Structure formats: structure tokens, C-alpha cells
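Up next, subunit A:
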Amino acid sequence: MLATRGLTWRIGEVAIVDSVYLDLQPGEFLGVIGPNGAGKTSLFNLITGLRRPTEGKVLLDGADITALPPHRRARLGLGRTFQASSVFGSLTVRENVRLAVQAHRGGSMKLWRRAAADREVAAAADAALDRVGLHHRGTALAGTLAHGEKRKLEIALLLAGEPRVMLLDEPMAGVSAEDVPELVSVIKSLTGDSGRAVLMVEHHMDVILELADRIAVMHHGALLACDTPDTVMANATVQEAYLGEAL
Partner candidate 1 sequence: GSPQDTASGGGDAAPVKVGLVYSQSGPLASYGKQYIEGFKAGLDFATKGTGKVGDRKIEVTEADDAGDPAKAVSATKDLIGKGTKIIAGSTSSGVALQVAPIAAQNKVLFISGPAATDAVTGANKYTFRSGRQSWQDVVTAKSFIGDAAGKKVVVFAQDGAFGDANEAAVKAVIGGAGATVSSVRAPASATEFTPFASQIKAAKPDLLFVAWAGTTAGAMWQTLDQQGVLASTTVVTGLDIRASWPTFGAAGSKISFLSHYFDGASDTEAAKAAKAKVAGGTLDLFHPDGFAAAQMVVRAVQEGGDDVDKMIKALEGWEFEGVKGTMKIRAEDHALLQPMYQAKLSGSGTAFTATAQKTLTGDESAPPVAQMKG
Partner candidate 2 sequence: MAAEPILSVEDLSVRIAGLHILQGVSFEVAPTGVTVLLGRNGVGKSTTLRAIVGLTPRNGEARGAVRMGAQSLLARPTHRLVRGGLGYVPEDRCVFAGLTVTENLRLAERRGTTPAYDKVFALFPELDRRGRQRAGSLSGGQQQMLAIGRVLLNDNRLLLVDEPTKGLAPKVVTEVAEVLERVAESVPVLLVEQNLAVVRRLASDAVVLSAGRVAWTGDARELLLETALTKSLLGVGSGEVHA
């Protein structure tokens, strides 16, 4: 479904992302782990078009999308969340999600219709909010949310766009322990049988192990391994470079 072919991003001489070949099958859940600074977020930026690769290609459903700007890729069904929450701070939580729904459904270039009148958008937005459990915060300004709540809103924004390929950048970071299971189940439900694929960066190994079909390990920008969880966890290099001795 999504594939990268020798994706490389250099700044000067340094390869931040180094010749990465990835293949994501429909319905697959691919976890990405790797030490801090391995280039995971950078890889996401290349895939979603926020950065242009110096070499290599990004393919979606076999078509080359390397030259497309971010919004074109999003329209093709590529959605993502950000590591540092990036929500529309001066809009309410509900408006945030409605905007995302509307962006997905089209009809954003309607200058003379009342936005609030679109019941379908409102309903879809509320559904997304419900799914991440933010319904009660609907009228709060997104900028004033606590950190964990912003993470949930990020996911709601992603859900609203109903993407076929989802890139999650550390969705669990900063989420309180209690809410982890709930979010895990939300993320789990993202793939299901709908044929959607997920690429998720996460440092919480238990979450990765629970969700991922395969795990890709990045190190110094390169793909160290990409295999089933068991194989990856048994890999000595991974143990040494990433996991260390568990607490």
C-alpha cells in the first residue's frame, strides 16, 4: 500500500534518513522503534511531504507521490499525528475536529454556507471525539488543553480524516497510565478489517508489542531490521542499541 524506495534525506553530509525501503500492506500495523534521534520523525516528514527527500521515492498504491505537496498526499489518504501536539489552539476542541472532518469530506471552499449548519460534519466530528473520550471538552479552546488531552485530540483529528494510511508519531507520549489502555484500543480499532494500514512510532514497548504485526527498527537513519515482534525483540543489536536493560 505504502512503500518507500531508498528514501534518503541528507543535511550536508549527514544522512538523517538513510536509504530506507519499507513496505506497508493493507491492514498491516507496523511499529517503528529506534533510539532517540534515529530519524523516525524525519521519516514521517518525508512520507507526508513536509520535507523533500534528497533521494528515493515514496509510493502510495504503487503511484509515485514523492513530488506531491502534503495536502495532495493527505487527500490520497495519508494521515498523521505529530510528536509535539499540533492542534488549532484558538479553536474549540469541537471546531478542531469539525475542520478535520470537513477537510476530508470536501466542500471547504464554500464561502457562503453556514459551517455550523452541516449536521453531517458535526455528527462525524462528535463521533471522533467520542472515540477518544474528549466529548466533555468539546467547547474548551484546544490551546488550553492539558498535554494528554491534546494527544487525544491529535488522534481525533486523524480519525476525522478517515485516512487509509495512518502515521502515528508517539501517540502515547505523556498520556496518563489510566488512559493508555483506552487509547490503545482506539488505535487498535483503527486497522481492524477495514484494510487500513498504520505506521506507528512509539517508545512504549508494551504498546508496540500489543499492536504491531511487524516492527521496524531504525538506527542512525537506516533500517536495522523489519520483522515480526519476536524476531526483533530477540535481535541482539536491538537489545543493545535500543532497549537496554528493562527497568
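Rule of thumb we're sticking to: contacts are C-beta pairs under 8 Å (C-beta built on N, C-alpha and C of every residue); 3 or more make two chains touch, one makes a residue touch a chain; residues count from 1.
These made the cut because all candidates are chains of the complex that A comes from, given by their letters.
Everything quoted here is computed from the prediction, not taken from an experiment.
Candidates 1 or 2 all belong to this complex, yet only 2 touches subunit A. By the touch criterion given at the top, residues 11, 33-41, 83-84, 144-149, 170, 173-181, 203-207, 241-247 of subunit A touch candidate 2 in their complex.
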